[in-house]
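Apart from one protein chain that is not included, each protein chain of the complex appears where it belongs.
Chain lettering (A, B, C, D, E, F, G, H and I) follows the sequence in which the chains are written, and residue indices restart at 1 in each chain.
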Amino acid sequence: MELETFPNPRPGRTFSITHVNPEFTSVCPKTGLPDFATITLEYVPDATCIELKSLKYYYLEFRNKGIFYEAVTNQILDDLVAACNPNWMKITAEFSARGGIHSVIEAEYVKE
Amino acid sequence: MELETFPNPRPGRTFSITHVNPEFTSVCPKTGLPDFATITLEYVPDATCIELKSLKYYYLEFRNKGIFYEAVTNQILDDLVAACNPNWMKITAEFSARGGIHSVIEAEYVKE
Amino acid sequence: MELETFPNPRPGRTFSITHVNPEFTSVCPKTGLPDFATITLEYVPDATCIELKSLKYYYLEFRNKGIFYEAVTNQILDDLVAACNPNWMKITAEFSARGGIHSVIEAEYVKE
Amino acid sequence: MELETFPNPRPGRTFSITHVNPEFTSVCPKTGLPDFATITLEYVPDATCIELKSLKYYYLEFRNKGIFYEAVTNQILDDLVAACNPNWMKITAEFSARGGIHSVIEAEYVKE
Amino acid sequence: MELETFPNPRPGRTFSITHVNPEFTSVCPKTGLPDFATITLEYVPDATCIELKSLKYYYLEFRNKGIFYEAVTNQILDDLVAACNPNWMKITAEFSARGGIHSVIEAEYVKE
Amino acid sequence: MELETFPNPRPGRTFSITHVNPEFTSVCPKTGLPDFATITLEYVPDATCIELKSLKYYYLEFRNKGIFYEAVTNQILDDLVAACNPNWMKITAEFSARGGIHSVIEAEYVKE
Amino acid sequence: MELETFPNPRPGRTFSITHVNPEFTSVCPKTGLPDFATITLEYVPDATCIELKSLKYYYLEFRNKGIFYEAVTNQILDDLVAACNPNWMKITAEFSARGGIHSVIEAEYVKE
Amino acid sequence: MELETFPNPRPGRTFSITHVNPEFTSVCPKTGLPDFATITLEYVPDATCIELKSLKYYYLEFRNKGIFYEAVTNQILDDLVAACNPNWMKITAEFSARGGIHSVIEAEYVKE
Amino acid sequence: MELETFPNPRPGRTFSITHVNPEFTSVCPKTGLPDFATITLEYVPDATCIELKSLKYYYLEFRNKGIFYEAVTNQILDDLVAACNPNWMKITAEFSARGGIHSVIEAEYVKE
Partner (left out) sequence: MELETFPNPRPGRTFSITHVNPEFTSVCPKTGLPDFATITLEYVPDATCIELKSLKYYYLEFRNKGIFYEAVTNQILDDLVAACNPNWMKITAEFSARGGIHSVIEAEYVKE
């Protein structure tokens, strides 16, 4: 599904937008077992903002996809940067414990 | 309703004022369903402070108004800056979850 | 009542003292209704420290006094600075909700 | 057991990885009694990332080993730096109370 | 009782050690009533570290000693600095409420 | 809007259903100001269950309706009992503070 | 001030009403110092309910009144039973710590 | 996948077993969107106990299955009762919010 | 010190009084090390109530006394029953962890 955007309603001001999704799930490519995460998207928009409903459907596409922690976090960042060309963006992915260890991956983009 | 102000009781000092309103509600222009948010106003006054009761009535005017997250946060900041001409002001709007995703918008003003 | 002080027991060192009073109450000059606040005093003493029992009695003098949020916070800071001449001092006053909105006032003093 | 690594999936970007293990246990060399800790590993990978399952087995090797708080924290940092040659790494070890006192050791590595 | 130390197991690295004691008690010199505090010791060792059991016995010596908040915090810092000659040390003493007010004293040492 | 129901999927068993709505709002008939509540519906179905989406729209009808705490709680109970004829039902309405006092109304229905 | 009541809106049903006031304060008759409490009123109305605003003003009358914990709790119960003649009523008064000890008094009335 | 069981290790004693799964997910048959729940299984075994790994795989079979809240809770209870023939069993399913409302379904079985 | 009492202010009603002391400390007779506990006293008075300040001084007498968990809890119950002859009384003593294990002793008295 396509990520949709809408024009920034206040283009002359630096402000930040955060969307927290505690219901992200994908599949571990090694074991075939599901992974669960809270994905936090934070960004400072440039000309466009990400439309919330299309963001939700974008996340749903990972439900049955096999992908590792480090890879999925970076891919989400790349996809969302490509979609809205922000001034700044950060993805924080907090995964549920596996084997007693829980993990957090953080990746950040700054427009040059 | 008019936002009222009163003279800063200690104009020679930089100090900050925070008003937290956990009972903000407006309407989504797309679905017609209500949105709920906690609006946190922080500012450093210049010559005038915002009167608390008129602030409350100002927020109530959004109850049946259709407006998006990003727009309402920036409009509140613009209105309150216009009302009291502060040295610094910040609005943080924390919205309840919609479609499993909850959102926070932060916008800031600095007097030049 | 007079605010009492005692000599700084370790004048050669920069250290900080915090006293948190969750039982502060004054009266709203507009409605005559009581206000409740937690007052946090933080300071770096110079030659003298504030005596705790006299601080408690100082706060009690506001119990039936009509005074606004912004004014009371700045007055407490002025009174305590005058009493002990500190290197740095900060007052944080967190007021209970009125009309659904709760408020925090922060004021700071730095010796020049 | 050998610590395994895999290639960094996004080598051109500075991003961080955190693995929290609340089930670490070793043995006090003085008393022979078990110690319990939460070990938090944070790092910014260079060319390789630490494989999660081998990390778990690495931690299990301390289960019956006699080693002091300060020593074990530094050894884990040295072993993990050696395994994946990161740009930055930090170990935080939060130990359960012994004799009513609980302890935290933090050690950090920065690649020069 | 003597504060004991042991050699820093990793002298070539800057790392920090924290010991939290929620069971500190001394006596108010004015009222003769007991005071209760959580004492947090944080330091960056130089050549030696403080031995945990002797630290516990050191704290126990204050149990029936009359001493004020500000004085005891600074004395602990002085004693522990003298014992292990650290690169940096901080004592945070959080006292239970007296007369409805609870207090925190923080004192810091930096080796020059 | 009509409250919709669907057939109990397991009519031979006594089981309970709870729906918690933290976003209920109505209007105080005296002051015209909004009230906010969390409404918890608990019931043991007989032949039919309440459909969740129609329940949501039912609650939305109170948004601009003037009604007191005690009345609204009992009316919701009456309406929902009429809609699905349950074996047992309970409404708990927890209202936000007004004038510093927050209120809870609980009403229960048992089929005879 | 008079405690006001209004007719029970649903006289044929047993239901309960709770009003929680975290801002109660009175004065200790022995020391002259203020006491602070959260007063929880729970009752099952008979023919009348207690009006919330008059309840608030009733509590305010204790602000400068000297009265002990056990006495004030029982007096509130007696006054409120006299005002609305309920089927059942309970007062729970949770007092802030004095001398390090905090206290709770609970008193209950059942109509015979 | 088959639910596996093992013999009760202490058949002469009434004792209870609880397994909490915070990572249950199924699909809403109406919208096709995922539902998320914490499923708590409590039971008193008779001759056999449910094997934990096969329970995990049993829950995973619902990942892409369309089924309503009330139906899935009762089906899990029926399946697990059939698998181990317990003396008593209860399923509690706590679902994440949908449309601002979160739901809990509880179903219980008692051997006659 | 003597435990003081005062006449029950409402002798015709069954009501309960709770005093929570989080600052109890005694000494372990075996190790000589201090024990720390929160002592909760709950009772239903008959003709007399326990005076709060004398209760505080009663607890202070244990500060340097060697006594085991089970013994101290029962002794406090015996002493307080003897002092005020209540209709019902319960002591709950929650001790801080020793050797990683924390303990709670509960003892109850019912007048026959």
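The working rule: a residue touches a chain if its C-beta (ideal position, glycine included) is under 8 Å from a C-beta of that chain, and two chains touch if they have at least 3 such contacts.
In this text, all values refer to a predicted model and were calculated from it rather than measured experimentally.
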* To do: Sort through H:I17, H:L33 or H:V81 and give me the one touching the missing partner chain.
  => H:I17
* Of the residues in chain D, which ones touch the absent chain? -> 22-23, 25, 33-34, 36, 60, 63-64, 96
* Structure fact -> chain A residues touching the chain left out here are 36, 96-98, 100
* Asked: List the chain H residues touching the unshown chain?
  -> 8-10, 13-23, 45, 49, 52-53, 55-56
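The working rule: only the chains that are shown with their structure count from here on.
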* To do: Moving only to chains each one touches, count the minimum steps from chain C until you reach chain F.
  => 1
* chain C against chain B, contact positions shared by both copies (same if over half, else different) -> different
* To do: Averaging only over C-alpha atoms, locate the centres of chain G and chain I and give their separation in whole Å.
  => 28
* To do: Starting from the mean Cα coordinates of chain A and chain I, work out the distance between those two points in Å.
  => 56
* Asked: Roughly how far is chain F from chain I, going centre to centre by Cα mean, in whole Å?
  -> 45
* Asked: Which chain G residues touch at least two other chains?
  -> 22-23, 36, 96, 100
